[in-house]
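Heads up, one of the protein chains got dropped from this complex, but the rest are sitting where they should.
Labels run A, B and C following the written order; every chain starts at residue 1.
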Amino acid sequence: MQHYSGFGLLKHALNFHENWQRVWRNPTPKKKYDVIIVGGGGHGLATAYYLAKEHGITNVAVIEKGYLGGGNTARNTTIVRSNYLWDEAAHLYEHAMKLWEGLSQDLNYNVMFSQRGVLNLGHTLQDMRDIERRVNANRLNGIDGEVLDTKQVQEIVPMMDCSANTRYPIMGASWQPRAGVARHDAVAWGFARAADALGVDLIQQTEVIDMVIEDGAITGVKTNRHGVISGDRVGCVVAGNSSVLANMAGFSLPLESHPLQALVSEPIKPILDTVVMSNHVHGYVSQSDKGDLVIGAGIDGYNGYGQRGSYPTIEHTVAAIIELFPMFSRVRMNRQWGGIVDTCPDACPIISDTPVENLFFNCGWGTGGFKATPGSGNVFAATLAKGEAHPLAKPFSMFRFHNGSLIDEHGAAGVAH
Amino acid sequence: MFYIYCPHCGEHREEEEFHAKGQAHLARPLDPDNCTDHEWGEYLYMRKNPRGLHHEIWIHATGCRKFFNMTRDTVSYEIKEVYKIGERPSVVAAS
Amino acid sequence: MSDIIAPTKQAAVEAASVETVALMDQLAGTDIRAESPLYHADLATVAKQGPKAGGVTLQEHKLLGHLVIRGSQDNAGFLAGARAVLGFDLPTQPLTAAEDGTLSVRWIAPDEWLVILPGREAFELENRLREAMSGHVAIVNVSGGQTVLELSGPNARAVLKKSTPYDVHDRNFPVGKVVTTVFAKSQAVIRRTGEQNWELVIRRSFADYLWLWLQDASAEFGLVIKD
Partner (left out) sequence: MSQKNRLASGGRVDRAKALNFSYNGRQYPGFEGDTVASALLANGVDIVGRSFKYSRPRGIIAAGAEEPNAVLQVGSTEATQVPNVRATQQSLFNGLVCSATNGWPNADLDLMGYVGKVGGRMMPPGFYYKTFMYPQSLWETYEKFIRKAAGLGRSSTERDPDMYDKVNHHCDLMIVGAGPAGLAAALVAARSGARVILADEQSEFGGSLLDTRETLNGRPAAEWVATVVAELKQHPEVLLLPRSTVNGYHDHNFLTIHERCTDHLGDQAPAGQVRQRMHRVRANQVVLATGAHERPLVFGNNDVPGCMQAAAVSTYINRYAVVPGKELVLMTTNDHAYQAALDWHDAGRKVVAIVDTRQNPKGDRIDAARSRGLKIIAGSGVIEVQGSKRVTGVSIAPLNAAGDALAGSVERLSCDTVASSGGWSPVIHLSCHTGSRPEWRDDVIGFVPGKTVQKQHCAGGINGTYGLKAVLEEGARAGAAACEAAGFGDAAKGISLPLAEKVREGKAMALFHIPHTKPTSRAPKQFVDYQNDVTAAGIELATREGFESIEHVKRYTAMGFGTDQGKLGNINGMAVAAKSLNQTIPQTGTTIFRPNYTPVTFGAVAGRDCGALFDVNRFSAMHKWHVANGALFEDVGQWKRPWYFPQGGETMQQALDRECKATRESVGILDASTLGKIDIQGKDAREFLARVYTNAWAKLPVGKCRYGLMCGEDGMVFDDGVTSCLADNHFLMTTTTGGAARVLEWLELYHQTEWPELEVYFSSVTDHWATMTISGPNARKLLSELTDLDLDRDTFKFMDWRQGDVAGVPARVFRISFTGELSYEINVQANYGLHVWEKLFEHGAKYNLTPYGTETMHVLRAEKGFIIAGQDTDGSVTPIDLGMSWCVSNTKPFSYIGKRGMAREDCVRTDRKHLVGLKTRDPKVVIPEGAQAVNDPKQPIPMTMLGHVTSSYYSANLGHSVAMGFVRNGHNRMGETVFYPLADGRVIEAEICNPVFLDPKGERQNV
């Protein structure tokens, strides 16, 4: 793999950038792979990368129906944090956080992980109780976090309206300094480039249209462009489309795919250095390195695969942002869009074996997928390599919905489900 | 944003008056006590979540407060029909 | 949820004995001060001191009797009883209303109607209805939980268009029609009572918010308060 560096850039500049190598190959698929990963988003590509890097399994195909990183990876608001409430979730997201912290160097690709801190605002007494509870749990789990009062919040975000005369005055917040944002496309491309360099075949514009299952075990997948591709193990990492693949395999998942909308303002001069989230007024905002205010909305209540939601959700979110930042009233919304989030009843993911042997699913990330990308790929790779759940993944078996051992993270999931 | 025909009010109303309530035609087991954990879990949580034709329950929350069923394409968002609780859909996915 | 077909039940015939529900005359003597939901806004004073002319006029019809009537349209004993007492049929056509003098009935849902009448007549009407109606019925006095606002004037419709996504055009909302719909961030039962007159039935605890909203939305047309 061509090594990226400032010096290399200079060298290429002198050659008018004519000699850059391809970031990944465009291979014709083999007949058979050790592992097939369905879904070329951040999670799937990370899974492939760690399979090759940490488990030496390089005979791997990633099958993507569109283009790499074109789904929720390309559509989210890029917030990265690990301040989840329950031990199981906290450990999983913190595992991801640790990987984020060295990711650019590990991949030799700058994913622009920017630890500018995340504030989760509290507007009611119960909000503050929940914040205290979560931060205490985080600290005892080794995750950085503080509970801030209104004055401390104001110091971190001077332009936010922390006065007492708003409809829902800000009473305080939880603050995770190590949290932040990353460049979503770069994450997908960085993992793809590194996985490709280790021999993984990235097969784009190829849709899985059926599962090949022989007496209870999967042996491969049927695709629209390359016929049947065989694999010893198959891992599905297709977020909003997970139920569609599960139905092909003959079982159901406890998932509902909902539209999750987001929007950006026009680029403006830097004014907001940190990430501000408010569950109570339903809005969260950060400012990208390009200057856009990146704003997330709540999910729409109905199932939808249309990558678009309903307008009132946008109106409500924008009103919430103005409630927090009255000065943004004259700034203008540039673009809005939607992703398809696969929400789980307990707002936690599923990383699990399934009723079909050798078929594994990694899904149900709902609104919290991006922040987990490296951790999700890392534990799913281990799960696929060994054929049994990685210790951090064990609590996230789909069978918890049968025995009742759910992990209710609605409080910390960030977006009201 | 959806424009939804309420079968009880007999006219189209804005989506803001309604709430989606998830998959329709999920019968509560008649004898829960004799369900296995597996069966109960399937009833409680497992969903079709189809890409395409979907039968779901809606409530005309800011209106007549009646629940009803809707058959909707989850990709194009076209509403194929609405029908009352207890009625059967006439538009169903070819499977 | 379930797709169990609702079993078709023959309407119960036995008269609903009055003892099975707790009837209560909730009105105090006239010597006791009653406060409508907008009492605190002191509309009387606003009316005296405020502008006399404007594009929108707002009046609270306070302290009326509000009765919710529930019953099945398959229950003949229910419909007949209502007719006998009201002197006219319950409006079974969706989104319609019927009235006779100071008594008006609004269709709310297939099994729900809202009757509004002078406050002092509510209890007596409830009794007569219970006597006359048979089978599975319910009557609930909600007089304390609601109030009636009348919005009128040349710009009343413009204010409605800011406040509700419902189509208030003549072609869709003729005089006499009733709809329950979104109103700002609350809801209202809206009845068109005249060319430029609209009746809003709103809930008590939302009244102050809606009062603020209506002042704000009407400002550009000039808001006249009528006592």
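Note that contacts are C-beta pairs under 8 Å (C-beta built on N, C-alpha and C of every residue); 3 or more make two chains touch, one makes a residue touch a chain.
This one's a predicted model, so the numbers in the text were calculated from it and none came from an experiment.
Remark: the absent chain touches shown chains A, B, C in the intact complex. Listed residues A:Tyr33, A:Tyr109, A:Phe191 or A:Phe396: the one in touch with the omitted chain is A:Tyr109. With the whole complex as reference, residues 1-2, 4, 6-7, 9, 12, 16, 19-22, 24-29, 31-37, 40, 63, 68, 70, 111, 136, 138-146, 158, 161-162, 164-167, 169, 171-172, 184-186, 203-206, 208-209, 212-213, 216-217, 219-220 of subunit C touch the missing chain.
On the side of subunit B, the interface with the absent chain consists of residues 1-3, 14, 21, 28, 31-33, 35, 37, 40-41, 43-44, 57, 59, 61, 65-67, 75-79, 85-86, using the contact rule stated above.
Although one chain is hidden here, its contacts on subunit A can still be listed: residues 4-6, 8-10, 12-13, 16-18, 20-26, 66-68, 70, 74, 87, 91, 102, 104-105, 108-115, 123-126, 129-137, 139-142, 146-147, 159, 166-168, 183, 185-186, 189-190, 204-205, 265-271, 281, 287-291, 306-308, 310-311, 314-316, 318-319, 321-323, 326-337, 400, 402-406, 408, 410-411.
Quick note on the criterion: only the chains that are shown with their structure count from here on.
In terms of their C-alpha centroids, the spacing between subunit A and subunit B amounts to 29 Å.
For the pair subunit A and subunit C, the distance between mean C-alpha positions equals 49 Å. Separating the centre of subunit B from that of subunit C, both taken as means of CA atoms, is a distance of 30 Å.
Listed for subunit A are no residues, as none touches two or more other chains.
Within subunit C, no positions touching two or more other chains are listed.
Looking at the complex, you find that subunit C touches subunit B at residues 1-6, 94-95, 108-110, 112, 165-166, 179-182, 187.
Here subunit B touches subunit C in the complex through residues 8-11, 13-14, 16-17, 21, 24-28, 57, 62-67, 85-86, 88, going by the rule given at the top. For subunit B in complex with subunit A, the touching residues are 1-2, 15-16, 19-20, 22, 37-38, 40-42, 44-51, 54, 56, 72, 74-77.
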